[in-house]
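A single protein chain has been omitted from the complex, and every remaining protein chain is retained in its original position.
Each chain gets a letter, A and B, in the order it is written, and its residues are counted from 1.
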Amino acid sequence: MGKKSEEKLIVSGKRIDGRKPEELREIKMKLGVVSRANGSAMVSFGKTTAIAAVHGPRELFPRFLQESGAGILRVRYNMAPFSVTDRKSPAPDRRSVELSKVIRLALEPVVFLEDFPKVTIDVFVEIIQADGSTRVAAINAASLALAAAGVPMKSLVTACSVGKIDGTLIVDLCGKEDNNSECDMAVAYLPIKDKISLLQMDGQLTEQEIKKLLEFARENCKKIYELQKKTLKEQYKRE
Amino acid sequence: MEGKYALELIEKGKRIDGRKFGEFRPIQLNVGVIQTAEGSAWVKFGETEVIAGVKMGIGEPFSDTPNEGVLMVGAEFTPLASPDFEAGPPGENAVELARVVDRGIRESNAIDLEKLVITAGEKVWLVFIDIHIINHQGNLLDAAALASVAALLNTKMPKRKDDEILRGEVDKDLPVKFKPITITIGKVNDNYIIDPNFEEEAILDARLSIAVRDDDKVCALQKQGIKELSFEEVEEFVKSAMKKSKELRKLLE
Partner (left out) sequence: MTETKEIILPGELIGERNGRKVGKGTFFEGEKVFAKVIGIPYITENEIFVVPLSGVYLPNIGDRIVGVIEETQISGWLVNINSPYAAFLPLAEAVDEFVDTTRTDISRFFDKDDVIFCKISKVTKGKTIQVTMRDYGSKKLYGGIIIKIIPSKIPRIIGKGGSMIQLIKDKTKCDIYTGQNGVVWIRGDNKAKAIEAILTIERESHIVGLTEKIEKMLSEGNGQKI
């Protein structure tokens, strides 16, 4: 993630978009955006917007993909061509392939796949606008969509991005910060169990810095989790 | 079936091949094995066999780094290496491996990319690292990462006349500043193992791969596997990786 510009990214304690280092962007969460899906959600962090839809549990073809005794989870992460400043070709690129895998593994620990032998739960995430931290928005959206679809889970999954810029720890990196930080880390967190289901970092960190960043991520995931809970509970209000 | 046996043994504190939990398999490393490449390395971790070849070219820099050479890492899970590798474009595991090896090298600034500029913004040296898996017996990532760095250290830049590369004529060594090492630690319940082999990989709950630089800076982290990790486990694994990376780095001297 080495610095690519000489621009100072934190000036008088403020980031390039005016935020404090520990400030998240405005987060919006909405359910039911894809009515044809079993469950769906839209999550945005500032400009970064992800739409996740769950189709399933449904029958799995071809049969050789069926694993004995448990269903499978399939995830497709994709960026729309217009989601980035320089148009991105619609063909799946290596980054999307890796992120699809990594997001699947962030969700798999919590899904009760053993309740659905021979069946697939398909999660599709489209990034329709990208301004940094897209995999994090994707995971938060996918987790809401799975819950809305009635897929049995051990816990919701919450994700956030943290990093270091000009020596300062920051949360929720925007696009410019993503490209110019000394390090950025994506964490997917299982709130009630207090465990990590996704961890990716690149940059240059000491052991102590890793510890600090992880703690910072944990705090922020807890904040985002509260918002996920609120979104789900409000959808199904009893009054 | 062997996966189940590996699990039983690990629960008893043993491993299928008799190793201790913190022990690597016997590692072999040879450099300069491919004459047609500018640099190459052949690595074995037990029966896992990987070849990394470095080819250099000339081209345009990336638009956001006009003053740097270009690094690209690719990995091929060749169908001969394992019954479950299929011919065709790289699948998600091959893509992931290439990208994690790339990040370990790129984030650590192992290659002095600024020294690879010919004309700023227009013409730079391109460094292609291609990883070819020859036999999959587990822990491809650590073997591939080691082979890649060894191949870089072995790379001699070709002579250049304007835009043409004079293949066969060697100029100087590729400027390599650091030797990042990737260590993958696997978890099975409360047991943690280094360098999991094929049978062990199948029963792991989760894995964490840690890329460590010569000065103990951590340059990349990648968690894999279908179960979760605790914060304490992550911190412990990072500590262990820092220790173990020194063992592997010795092989590069």
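We adopt the following convention: a residue touches a chain if its C-beta (ideal position, glycine included) is under 8 Å from a C-beta of that chain, and two chains touch if they have at least 3 such contacts.
In this text, all values refer to a predicted model and were calculated from it rather than measured experimentally.
For the chain that is not shown, the touched chains among those present are A, taking the whole complex.
The missing chain, though absent from the display, is touched by one residue of A:Met29, A:Ala141 or A:Leu156; that residue is A:Leu156.
Checked against the full complex, the candidates A:Ile16, A:Val33, A:Ala80 or A:Val119 give a single residue touching the omitted chain, namely A:Val119. Contact between subunit A and the absent chain runs through residues 38-39, 56-59, 68-69, 110, 112, 115-119, 147-156, 190-193, 229, 232-233, 236-239.
Here, only the chains that are shown with their structure count from here on.
Residues 64-65, 90-93, 95-96, 98-99, 103, 106-109, 208, 213, 216-231, 234-235, 238-239, 242 of subunit B are the ones touching subunit A in the complex. On the side of subunit A, the complex with subunit B involves touching residues 1-2, 4, 94-95, 97-98, 100-102, 105, 108-109, 179, 183, 185, 190, 193-207, 210-211, 214-215, 218.
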